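So the structure is just underneath, and the comments pick up after that.
Note that this complex is displayed minus one protein chain, with the remaining chains in position.
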Amino acid sequence: MIKVGIVGGTGYTGVELLRLLAQHPHVSVEAITSRSEAGVKVCDMYPNLRGHYDTLAFSEPDAKALGAMDAVFFATPHGVAHALAGELLDNGTRVIDLSADFRLRDANEWSQWYDQPHGAPELLQEAVYGLPEMHREEIKSARLIAVPGCYPTAVQLGYLPLLEAGLIDPSQLIADCKSGVTGAGRGAKVASLLAEASESMKAYGASGHRHLPEIRQGLGDMQSNPVGLTFVPHLTPMIRGIHATLYSSLIAEPGDLQTLFEQRYANEPFVDVMPAGSHPETRSVKGNNTCRLAVHRPGNGNTVVVLSVIDNLVKGASGQAIQNLNLMFGFEENMGLSAPALMP
Amino acid sequence: MIKVGIVGGTGYTGVELLRLLAQHPHVSVEAITSRSEAGVKVCDMYPNLRGHYDTLAFSEPDAKALGAMDAVFFATPHGVAHALAGELLDNGTRVIDLSADFRLRDANEWSQWYDQPHGAPELLQEAVYGLPEMHREEIKSARLIAVPGCYPTAVQLGYLPLLEAGLIDPSQLIADCKSGVTGAGRGAKVASLLAEASESMKAYGASGHRHLPEIRQGLGDMQSNPVGLTFVPHLTPMIRGIHATLYSSLIAEPGDLQTLFEQRYANEPFVDVMPAGSHPETRSVKGNNTCRLAVHRPGNGNTVVVLSVIDNLVKGASGQAIQNLNLMFGFEENMGLSAPALMP
Amino acid sequence: MIKVGIVGGTGYTGVELLRLLAQHPHVSVEAITSRSEAGVKVCDMYPNLRGHYDTLAFSEPDAKALGAMDAVFFATPHGVAHALAGELLDNGTRVIDLSADFRLRDANEWSQWYDQPHGAPELLQEAVYGLPEMHREEIKSARLIAVPGCYPTAVQLGYLPLLEAGLIDPSQLIADCKSGVTGAGRGAKVASLLAEASESMKAYGASGHRHLPEIRQGLGDMQSNPVGLTFVPHLTPMIRGIHATLYSSLIAEPGDLQTLFEQRYANEPFVDVMPAGSHPETRSVKGNNTCRLAVHRPGNGNTVVVLSVIDNLVKGASGQAIQNLNLMFGFEENMGLSAPALMP
Partner (left out) sequence: MIKVGIVGGTGYTGVELLRLLAQHPHVSVEAITSRSEAGVKVCDMYPNLRGHYDTLAFSEPDAKALGAMDAVFFATPHGVAHALAGELLDNGTRVIDLSADFRLRDANEWSQWYDQPHGAPELLQEAVYGLPEMHREEIKSARLIAVPGCYPTAVQLGYLPLLEAGLIDPSQLIADCKSGVTGAGRGAKVASLLAEASESMKAYGASGHRHLPEIRQGLGDMQSNPVGLTFVPHLTPMIRGIHATLYSSLIAEPGDLQTLFEQRYANEPFVDVMPAGSHPETRSVKGNNTCRLAVHRPGNGNTVVVLSVIDNLVKGASGQAIQNLNLMFGFEENMGLSAPALMP
């Protein structure tokens, strides 16, 4: 049994960590911090946790208490992990950061997109990008994990087989992505009200979104040519789920794309290549850590369309964080993550 | 490891049994029947089951194959269990019926509400009504279980402490109930389309619903006076969940109602009495077998209001069926049912 | 053409007034105030109004400018109309208040429920409660209208025929009400987020809600005995709509309830008695000023159940306000209110 802490546990990724870890046989959540809710029991805030965490309460962040943990998750806005990660690592505590703090390798690029200096550039060297399908071996020995963003996870897993095989033009990629509203977090914003966001669909950030450089970096790691990506996210009237529709142009004779995808992911526990001709639904991964994929080539033409769905709070955040923890501590990779999706 | 079969597995209670049993360490689903889908793999119909039941396929109902099981669930329309249960019981297979076939003790009353003769009156004597909070001991030794309906579960658990304590007038009960649309089943009906049922609320069956005699019978078992119940169900624009708002009139000085409820359910693993003043949300039990309750006495007056929420597919059907199976086979009562609700 | 102003126009009742008045041939909206949004064009905040109000902008509240109007609507939180109504009336401007400021005739009772002194008790004498089905003649000559609340409108119209006819016991009324989330206003609250409020149902205010005294007063005006009412509102996962399910006990032989309702409302342009056996849907009045009713007597017993649906923003607020304005200024009662509901 290992001891873990969660920093910033009041948001959706925090409660989702608690939900999933309640089913993990080798993890005990010993601390969860929140300045605003210090003293409140987690089950008073999230009644679904009644009977599962009846005594755990939010506490003030305390580096010493966190340093007594085997691992600490950061479920915080950007900037917080910068300030605390170094001290925890020095204490021998492993850090799994769900925020954007260590996702970009280039501190300057980070500063541009987040409008502030990078707070811990000295840690960038050792941070491992926690996409197991790309970096499983580095993750196993990592001390500091940057858990990928939700859109980047769905997009990278969709393009990965095509880019590794050199079949598509990396300079002409289009990722049209649709996300449920939990992607916008638990903040009280008018635009996220049921009265505003349901019965409607809209794009946002069409001229630039913070996940763009992260995706570009990841796609760049899959092959050696410059990446040109147009990324348009959309707000969809549902609670959970991301649907990425990925367009690309063939630059080589592709052979059988279905086989390519099936072989690339044959041993991946959390990537499911659907049968040829399928259209995966986001609800098929609701509450679950799987990414489901389908690949199409309309009219047998030059364009390849990949459909990629995940639960933004699970494979897109807290589930993937636990998958990383399992790899880091030598547990079965699917420990705590084995329940089927909730459908209907 | 026990072997179980499911008759009529294409509906929502069927897939929900599969979802929950995938997490049960001592149960193996060996057969699932469907005339219309015979030959189809369950994971082709329900992609959330991919990776969990990769070979299980629907088969034609076959009494012999089913008779080789330790237990068989009926997730069928009414009438089907009547025809098959007797033979299975004779073979030593226990029967857990999620339909209405054995819920009413009086075959004539059953006939009236279901417009056909009762098909197995000889089994009524031994059928046990599978509400563990009322009949746990009989369930343990039962061979044939009638799993309660969804509305009856929410309503009975809400009134139980009050009626047992003789505090309210059983002749003047009003149960105003709101259900998600899965309560109407997976049939393709215009009224259940998203375009018809979302962004709207309506009552139905205001002049009489088949759950009424079942609830009346259950409430009658809690005390000795005649029951008068007005029951109005409503269709609510959500997938899962029942919210029962239960009104009754005090006939005795009640003392502390909060304490009464907490004590009555102190040892119940699947009934959660919320703190005084609470308003339970159906989402707090989404995918979960808990019934959450709160009791109010507005203005300290003569009316008691109980708020009772369940997931209609779990505590209102498949979860409760597994809870019964656990009791019948001596497993921990919460086996396969321990995951927290999905929230948000 | 009359000139009207709207005080506090950024909330849902404000934009709904604008939407409906865009179709009114005899009304010109000349001013709309908002401290927080002064200077912003209404169509920049509400793009559905582009092409309808291309120049109208929010302005600072200014009693002089408002005093130049023929009528002013208050779409404000409580307390604001108290402060401004008197001066406007002195200027000859008629006031139609959508807030709670003048709904209760008893200033002390108002103070108790709203936790502050009543700010204009001298105006209570002349304020008319703007439920046309009860007070049409007074409305025609009124200078100050208190537009009924949303729940009170649905509940009063449902009980009205029964109470006027002396058929039910006014001391034992139960109103179980379900509202869409716009009833909670446009404030940015976590509980109103799509991620929190959709896919769920919950009660609130079970121990006391500010609409209770208003309903009690209204029901008291329909007959001469004391009113005992249990009122439980519920938050429903939809944008618009109220469904009131109204329970009462017969104290006299009722005759034909269907006929009673049809006759009572035969000449009412905005009350629609559905055929016997109906279950009105809230979507049948989406965007529309109608209240649809159905009356049931389950099992021909002692309990009468009335189902009453309105759009909380139309008949429950802005539409009813315009209906009042039409009566006050001698326009056809349905002017600007004649479009059918949006369905599906």
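Labels for the chains are A, B and C, by order of writing; each one numbers its residues from 1.
Definition applied: a contact is a pair of C-beta atoms (placed from the backbone, for glycine too) under 8 Å apart; a residue touches a chain by one contact, two chains touch by 3 or more.
The structure presented is a predicted model; accordingly, all values stated were derived computationally and were not measured.
Enquirer: Among the chains in view, which touch the chain not shown?
Expert: Among the chains that are shown, those touched by the missing chain are A, B, C.
Enquirer: For the chain not shown, which residue from C:Ile2, C:Ala22 or C:Ala107 touches it across the whole complex?
Expert: C:Ala22
Enquirer: For the chain left out of this view, which of C:Gly5, C:Gly130, C:Pro148 or C:Pro280 touches it?
Expert: Touching the chain that is not displayed is residue C:Pro280.
Enquirer: Where does chain A touch the missing chain, residue by residue?
Expert: Residues of chain A in contact with the hidden chain: 174, 176, 178, 195-196, 198-204, 206-208, 228, 230-232, 234, 236-241, 243, 245, 247, 277, 279-283, 286, 294, 296-299, 301, 303, 305, 307, 309, 344.
Enquirer: Just checking the interface: what residues of chain C touch the absent partner chain?
Expert: These residues touch the chain not displayed: 12, 15, 18-19, 22-23, 46-52, 182, 199, 239-240, 272, 274, 280-281, 283-288, 290, 292, 313, 338-344.
Enquirer: For chain B, which positions touch the chain that isn't shown here?
Expert: Chain B touches the chain not shown through residues 12, 180-182, 186, 188-190, 192-199, 237, 239.
Everything that follows uses one rule, which is that only the chains that are shown with their structure count from here on.
Enquirer: Find me the chain with the mean Cα position closest to the mean of all the protein Cα atoms on display.
Expert: B
Enquirer: With centres defined as the mean C-alpha position, give me the chain B-chain C separation in Å.
Expert: Computed value for the inter-centroid distance: 39 Å.
Enquirer: Averaging over Cα atoms per chain, report the distance between chain A and chain C in Å.
Expert: About 46 Å, centre to centre.
Enquirer: Spell out, as numbers or ranges, the residues of chain B touching 2 or more other chains.
Expert: Residue numbers touching two or more other chains: 199, 239-240, 280-281, 283, 286, 344.
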